[in-house]
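Complex shown without one protein chain; remaining protein chains in place.
The block that comes next holds subunit A.
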Amino acid sequence: MRVRVQAEPFDFGAECGAFAAGRRDAGAVVTFAGIVRDDGGLARMELEHYPGMTEKALERIAAEAMRRWSLVDCLVIHRHGPLMPGETIMMVATAAPHRADAFAAAEFLMDYLKSRAPFWKKEFGADGAAWVAAKDADEQALDRWSED
């Protein structure tokens, strides 16, 4: 299990290849990349975070995924700082003996880090700058993982 928080770009393909390479214990690897989307007029994005808490929150979410599913490994990389449209913001990768666990754990990681890891997006466009508002749907997405 590994978590990285960094300003620098990363090579999604290389990370996926390295994550999957040499595994004999996992029959399934699932990867996801989040990309800066330009819905029209986005010049750039700034991703603010809370150094210290960010790493702790991501490590806790990753550990929870390892606990809930039979994963042999998982990886979370999340960038902060300035980002341009088309750049990769973050990725998750999961490895499991079978694909159902790998897919479910990857979705769980995405749902949780969207609203439980301390990142805030600010978009800059022709009309000025605005903080991205959290979506109710993102919060509701967590309900499906409730263990109650």
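In this text, a contact is a pair of C-beta atoms (placed from the backbone, for glycine too) under 8 Å apart; a residue touches a chain by one contact, two chains touch by 3 or more; residues count from 1.
Just so it is clear, contacts and distances are computed from a predicted model.
Entry comment: the absent subunit's protein name, as recorded by UniProt, is "Molybdopterin synthase sulfur carrier subunit", drawn from "Carbohydrate ABC transporter permease", "FAD binding domain-containing protein", "Molybdopterin synthase sulfur carrier subunit" or "Nitrogen fixation protein NifU".
Checked against the full complex, the one of A:Arg23, A:Lys56 or A:His98 touching the unshown chain is A:Lys56. Think of the hidden chain as still there; on subunit A it touches residues 34, 47-50, 52-53, 56, 78, 89-90, 110, 113-122, 131-134, 139.
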